[in-house]
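Beneath this line is the structure, given in structure tokens, with notes to follow.
Only a single protein chain was left out; the remaining protein chains are all shown in position.
For clarity, chains are labelled A and B in written order, and residue numbers in each chain start from 1.
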Amino acid sequence: MNDNIYLPHLVTIEKITQEAPGVKTFRLKFKDEETAKNFEFKAGQFGEYSAFGEGECTFCIASSPTRKGYIECTFREAGKVTSALAKLEEGQTMGFRGPFGNTFPLDEWKGKNLVFIAGGIALPPMRCVIWNVLDTRENFNNISILYGAKSVADLVYKHELKEWEERSDVNLVTTVDPGGETPDWKGEIGFVPSVLEKMNPSPKNTIAIVCGPPVMIKFTFPVLDKLGFQPENIYTTLENRMKCGVGKCGRCNVGSQYVCKDGPVFSRVQLEALPAEY
Amino acid sequence: MEKKHISQDSLKVWLNKMGNDGQRIFAPVSKGDKTDFKYITSADEISLDHIQTTQSAKAVAFPRTEKLFSFEKNKGDVQLTDFDAESVPYTVVFGIHPCDAAGFRPLSGIFNWDTKDKPFNAHIDRTTLISMSCTQCDDYCFCTSVNGSPGNTEGSDILLTPITDGYLVEIVTEKGKNLVDKYIDLFGADPNINKDDFLAKLPVKFNLEELNTKISHMFESEVWKQQSERCIGCGACAFVCPTCACFDIQEDTKGNSGNRLRCWDSCGFSLFTIHTSGHNPREIQSQRWRQRLLHKFSYMPERLSVRGCTGCGRCSRACPVDMNLSEHLTGIAEL
């Protein structure tokens, strides 16, 4: 173990999946055997990923802690570092620091129904929880997933969506924005909040987990209110610009709370106590 | 606390001897109308006439640019070389004022809450602070309003106070004692004086209790907008501050190898918090000014049990548009 929190673990890119235009998933393996054996994380945590020579960027760990031996991240090419990462090939080396941040309280959710509501590139943080929950399926009651993207092409994890769709113990609803559909599209057409309203999940003994762009979250919360979900049963993740990941560089705080340490997972009760600075 | 005396001449000898014995000496040196900390080779370079150096001495533990580790790429593979704590030189910071010595505690709070920051600690562990009490102050100083004082020993390893003949030496820590004991012949007995007689007199400017009570509930206040109108959004206040620790992480690359660097950054910069998407949680200057003050006077006390301000007044002196901090804090305390 190294004691320099800024020194990344070296990881090998074992597998690259092109999820959607500009969106890739990397499966990463720790080079150091000791680290590979001992590395642990929980659903909701994130990491800092290095493209050496260009820098670091922040994404959640998109794989489930129940799947041992590797971690995965899914990212969209947007800035300097993600573009550099996207150029890397299978077998090459990159860096990983983490896991950082808090986690979804899966223990508290035992025996409950779960409704996952995700939009666009925000499925990755949720995919981690979804697989965690599905791999320990006996702990939970009904599981529903609502996932929306701009267009059919923009849907990520297409193979897994198919897998979830085929499972009898998961209720998957996918939707694309109007105009984003293809001729053979069989899912819903419409924005996430309105499709959620149509889905009409019961708030009884149910936790709603919402991840998506700010505008989606803004319009989804009122629908959940209308459906009768209490704020303490709604969870989301915040994203703020980060550099260090460990509460020092000064960027990600919302009021006195640091997204990198106190988050990224916040219940809606916690969220409402925060100033609007995210 | 153990007290001793050292003469003007012996002080110079002491500093030069420590330098010869391998300590790096970081001390105030004046040039033109500015005085700033520099690594010196002789005690003769030191200037002690200033009220306040332009910058604080924080760079000794938190340099403006620091290598966190280095990397070398080779056909898709990567080799890393960690930050080498052993290569950090032993350093004496001489002539900092009590407000600067006190500033290392909030800095340490930031760098050590939860996770420990190796580079920062490597520097701090090998640094001894020999401070100098203030015999003069100016209208920007306000240490006495934030629980400090011109002769405060907090944070120092050794505190010197200029007296009629030489200096009163207060040995505050074990680290300080080691540096005195090693050169014990240079020191005389406790001069037995009333230290306060030699210190600057600085009236309290605002009621700290009032400020503490009010500021934590002021996120939505109009005051931030009013106070920050003239702020032009540079980083001068943050960079001269003894407790500001915001940083950026950057890559210095040449060909296949390079260093990952940490460099000073400021919450006052407009792009500090901007997301790749273009969304910016602190879009306008008033939000950034609010962050600066709330971080120092509300968030840090709440999370780290230490205030992010020692009343040195540097931010006010450095500001191109006279954002006078004690005036703004007085305004808040009196709201």
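The rule is short, and it goes like this: contacts are C-beta pairs under 8 Å (C-beta built on N, C-alpha and C of every residue); 3 or more make two chains touch, one makes a residue touch a chain.
Methods note: contacts and distances are computed from a predicted model.
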item	value
Name under which UniProt lists the unshown chain, selected from "Acyl-CoA dehydrogenase family protein", "4Fe-4S dicluster domain-containing protein", "ABC transporter, ATP-binding protein" or "Tryptophan synthase alpha chain"	"4Fe-4S dicluster domain-containing protein"
Contacting the left-out chain in the complete assembly, out of B:D49, B:E86 or B:D322	B:D322
Of B:V204, B:C263 or B:L335, the one touching the omitted chain in the full complex	B:C263
Which residue of B:D139, B:E220, B:E302 or B:E334 touches the chain not shown here	B:D139
Absent-chain contact - pick from B:S131, B:T243 or B:Q285	B:Q285
Touching residues (missing chain, whole complex) on subunit A	79-80, 83
Missing-chain contacts mapped onto subunit B	32-34, 36, 54-55, 64-65, 139-140, 229-230, 232-236, 238-240, 248, 250, 252, 261, 263-264, 266, 269-271, 284-286, 316-322, 324, 327
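Throughout what follows, only the chains that are shown with their structure count from here on.
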item	value
In the complex with subunit B, residue positions of subunit A that touch it	2-8, 10, 52-56, 78-79, 82, 89, 91-95, 214, 239-241, 243-244, 246-256, 261, 275, 277-278
Touch list for subunit B against partner subunit A, complex	68-69, 71, 73, 76-78, 80, 82-83, 110-111, 113-119, 219-220, 245-251, 253, 256, 258, 260, 262, 265, 267, 272-277, 279, 281-282, 287, 291, 294-295, 298-299, 302-303
